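Working notes for the structure below.
Every protein chain but one is kept in place in this view of the complex.
Letters A, B and C name the chains as they come in the text, with residue numbers starting at 1 for each one.
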Amino acid sequence: MTKLFQKKEFGIGLIVILLALILSVVNPVFFTAENILDVLKANSVLGILAVGMTLIIITGGIDVSVAAVTAAVTVVIGKLAVAMHGNSWSILAIFIVAPLVGACFGFVNGILIAKTKIPPIVTSLGTMSILSGITLYVTNGEYMNSSMLPASFIQFSNFKIAGVSILIIIFLLTVLITWFVMKYLAIGRSILSFGGNPVSAMRVGINLTKVQIFVYTYMGFLAGIAAIVQTAYTKGVDPNGFAGFELTVIAAVVLGGANILGGSGSMLGSFLGVLLLGIMQNGLILAKINTFWQEIIVGAIILLAVSYDMIKRKREERSLAKVEVEG
Amino acid sequence: MKLSKEWMLGLIFLGLFIIMAVCVPGFIDPYNLTSMLYQLPELGILSLGMMVVILTAGIDLSITYLAALSGVVMAYALTAGLPVPVAMIAGIIAALIGGLLNGFFVAFIGVSPILVTLGTMTLFKGIILLITKGNSVSGFPDSYSFIGNGDILGIPFPIIVFAVIALLAWYLLNKTVWGRSVYMAGNNPIATLFSGVNTKKVIMYVYLFSALMAAIAAIIMTSRYNSAKVDLGSSYQLQSIAVAVLGGTSISGGYGKVIGVIFGTAIFQVLSSGLNLLGVPGMVINILIGVVLIAVLLINFFTAKYKHNQLKKAT
Amino acid sequence: MSQTLLEIKDMSKTFPGVKALNQVQLEVRPGEVHALIGENGAGKSTLIKILAGVEQPDAGSTFLFEGKPANITKPIDATLKGISIIYQDLSLFPNLSVAENICAGREAEKGGFNFVKWREMRRIAKETLQGLGFDIDVNVTLEKLSIAKQQLVAIARAIAFDAKLIIMDEPTSSLSAGEVELLYNVIADLKSKGIAILFVSHKMEELFKVSDRFTVLRDGKFVGTYGKEELNEEKLIQLMVGRKLESMEREEHSRGEQLLNVSGLSKKGNFKNISFTLHKGEIVAMTGLVGSGRTELAHALFGLQSVDSGSIVLDGQPVQMTSTVKAVKHGIAYVPESRQKEGLVLQQSIVRNTSLTILKSLTNSLGSIQEKRELELAKEYIESLDIRPNLPFIDTGNMSGGNQQKVVIAKWLATNPKILIVDEPTNGIDIGAKREIHKLLRKLAREGMAILVISSDLSEVLAVSDRILVMRKGTIAGELSHQEASQEKIMNLALLGTHIHEAAKPNEIKQGVVM
Partner (left out) sequence: GCGAAKTDNAGSTEPSSKGNETTASGKLKIAVVPKLIGIPYFNASEKGAKKAGEDLGVEVIYTGPTQADAAQQVKVIEDLISKKVDVIAVAPNDPAALTPVLKKAKAQGIKVMDWDTKADQSVVDLSIQQVDDEVYGRHMADLLVKAMGKEEGNVAIVTGGLSAQNLNTWIDWSTKQIQEKYPNLKIIGEKIGTDEKQQIAYQKTLDLLKANPDLNGILAYSTVAPLGAAQAIQEKGLQDKVSLIGVALPTDSKPFLEDGSLDTATLWNPMNLGYLTVAAAKELAEGKAITNGQDIPNIGKVEVKEDGKTIILGPPADFTKENAGDYDF
């Protein structure tokens, strides 16, 4: 039990639970399976991106181009669907091409960051500007609606396993697989080592360049998956649909307790961070909070959560007995 | 010859300017030149605020909403018939309160700046929405419009404001105890604290400074646009970071110069005006700005590497 | 097994602007402890980095390991060949478990997508720790361990995987006598197993205690390799420095009136019931084991940390040290433990670092800093403390450790303090610079400053202090005057808290540390 309290994710978990309790009192609809599944489904894209961003933040990096990459891949999906219209292989093509294209974009970020040592935030700011410019230039912002998507893709997006949407399952699988990678694969431990102490990591033979390229490529890969999920979720493609979304992704990850300076971050934490943001969005409407108050409440909760986390961390640090005082 | 990265940037600016002057009809037209001088101060002033925050290894995502908040307060004061100076003070105070909030969370609670300003950004946006219901506030006295649209002896007034602010920022950063402490704390906050400097106060003032810059930019914007609204200047959020970084400010803190930011702003302006005149679509301008940002940083990287190798050969 | 394990011939390494190594020779035999010595900047760490595969030597260098060309191009090559390193900064991962720290890098060798064998990892870690007699939970996150235990983890990591050569770069610089003793035991054990040790240190005494042979570097050049029997301390110093060092003679002087009176100072988890006085013109040394709470106490005196109870009386006035600003105002100066992290802004010049403590007094009526006066101030200290290079605008990050420390002292002398607290003032500083700093401290005391020296280096404590306070587990275990003090007496107080007049046995020492 005490172990539970000591867990880094305890704080955010507590906030999520409290919020959920309050909401289910305010509106019983909140705690229905239907609503919870809706929340999970609506935040699958956020969740998948947050998983990738967690790894990047563990290495002390940041990627503000995620939203642009995801948007670009949704457009690629759309174009592909139109180009292969009617072809029953098109869904397969989408599943292969989208993650690949995403990974390529991520790879470019990774190469630039790892090789030129330009700070990640600056590099990704540049690639974001370039990529979103290209996306808009190519599409002129045109939407594509469900009639342009292959029927098999629509079937896929409506697919459920035991009442749970395939999109949620993809999201949860992403979390699980990434958790496994971080816990049981050498690359995962290398990422954590890199974040904990890059100099030592280099000294014990971890190839820092490879680790950095990996995390950004993986982010891109997940952005590709997220793009599929987004396309399935909206059953359409909106090149403008992700403007400003990168900040939400970052917010979810750091709310989940990842340290923006690197070294710490967990799948469970980020999952809870996503949940917190999702529940807030959902709950504010369910609780019928005045529209104009909603942003204020979201802002205030973010500030409270991060301050609480910080104060807790400081207290823990202080309580780590530095000196074993006698008596 | 040794060329600092700021003057390298100056050369890049000059090069761009010449290219534009030659290739873009109407670019060196006096009207266009003055027009650019009217346009760039807002971004320049916001970028100065952003630069100072970045000097302490922070970042201020809330800066544009702080500006909008300040602008909305000014706009209400003006439409309520308060005299212009009173309205401006009200706007500045509103911004400073916001800055105080940022500073409090960063300096005293110790939350990382990107998180704090992510939260306050949403908060400020919410507050503006709540008080304006999303509508724009407009209808200011004619005298107010001078600040953003007037000129003195043909020199646009906003650029005069920018010049004064840039000088002030330069003075504060390079000559005063606070400015020195900003650089020192930016490089090593612990050693600075251990030297008997009240680093919390220094950081607090950094956020107040960026809030002040937001307020001044808001004064120019509300005057130039004759109105205030929740998303006023929102596109400057990432632009001001890009300008500061383009201007040579180190994102990890401790290094950055006012002159660099000025060149950075000027490059942005020349690029966007020149390409607009050429009829290049806005998205392509965004692409090129991204390319320039990365290119300049790559140039910095490769020149540093080149110098390194030269030095090694010499040894 | 060949007679030489490691053979280096004509090794050079060039950094931009610096020839860090110039035709260096080194030969290490199995089962020997080989000391690598030289002044700060002589090239010791550079040589180690090459052995570790972190840096590559210039072309033309010969690097043989076990008689074959070593071909170490990246750190993992060195590890696989059986070369492991205990870095001066420990180089551990605070966010990972002890087991992972001990096995760090082992997964990397297998490539990114191999599985991590947690059970195996824990087993290896546990066995290694047990083999060394260290009692540490392998599942705990490293950052939760005390610094002393972290040091033990670093040692365990170095020997976990059948190392043939273990390199120790100033392994004792952050250890106090107890752990040092423990380390000596480990070294003896390793030697008996035929493992070679390359040992870097600035502490003369310990060099003679552990080493069999010495290789001396000076300014990146090879001076020579000598057997222990060929050398004595004086000769060694001469080889290192290239000239004879005058030995430090203490000029005794009488202490002045009482300046500081600390009584009953307590802070939960840090220190308890601390009482002592400090007089003008005296140097009080505070020693004890790492983690005995000395630094925390200094922080409390300097306003960096709050206290729960107790009083600080300065010049007869009770004061509350709530901030560093206040401490400086009261005339307290603090030269911190880590000059790189806490002492200096490495990216900035000597000028800017020296003026940082007194910026306000350098401003004119307009509030602008008078750069001329600032420069004069820096020049003054560069001259009076003989800071090298005497370039006021050089970034302090480019200076040697000893000179960096002088800059830190300079910035505090600028405030004209009444009390100077120095925490581990000569950590990692070569013998020449160390003597200079000791001389400087003595001189300041003679001029009337009250000085509190926190140090784990007993020879330093004995050399500079008038009185010695020994701390143990957050309390003052006892006080010794300069005349009565000896290493043994200090160790007894530090380990057992008693004034016993015979030396503690090694296994008692071991327990005192690990428990």
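Heads up, the rule we're going with is that contacts are C-beta pairs under 8 Å (C-beta built on N, C-alpha and C of every residue); 3 or more make two chains touch, one makes a residue touch a chain.
From a predicted model like this one, the values you see are computed outputs, not experimental measurements.
In the entire assembly, the chain absent from the figure touches the shown chains A, B.
When the missing chain is restored to the complex, the residue among B:S138, B:N174 or B:N300 that touches it is B:S138. Shown as candidates are A:L14, A:V29 or A:V199; the residue that touches the absent chain is A:V29.
Touching the missing chain, out of A:G106, A:G236 or A:G299, is residue A:G236. Summarising the interface, chain B meets the missing chain with residues 25-27, 29-35, 38-39, 42, 129, 132-136, 138-139, 145, 148-149, 151, 153-155, 221, 224-227, 229-236, 272-273, 276-277, 279, 281-283, 285-286. Counting over the whole complex, chain A has residues 27, 29, 34-35, 38, 42, 45, 136, 139-143, 145-147, 230, 233-236, 238-241, 243, 281-282, 285-288, 290-292 touching the chain that is not drawn.
The rule we apply is simple: only the chains that are shown with their structure count from here on.
Per-chain Cα centroids separate chain A from chain C by 43 Å. Rounded to a whole number, the gap between the C-alpha centres of chain A and chain B is 30 angstrom.
Residues of chain B in contact with two or more other chains: none. Chain A has no residue in contact with two or more other chains. Residues 183-190, 192-193, 195-197, 199-207, 210, 214, 263-264, 318-327 of chain A are the ones that touch chain C when the two sit in their complex.
Only residues 52-54, 74-76, 79, 85, 87, 89, 91-96, 100, 104-105, 107-116, 118, 143-144, 146, 268-272, 291-293, 296, 472-475, 497 of chain C touch chain A when the two sit together in their complex.
Chain A makes touch with chain B in their complex at residues 62, 64, 112, 116-119, 121-123, 125-134, 136-137, 247, 250-251, 254, 260-261, 291-300, 302-303, 306-307, 310-311, 314.
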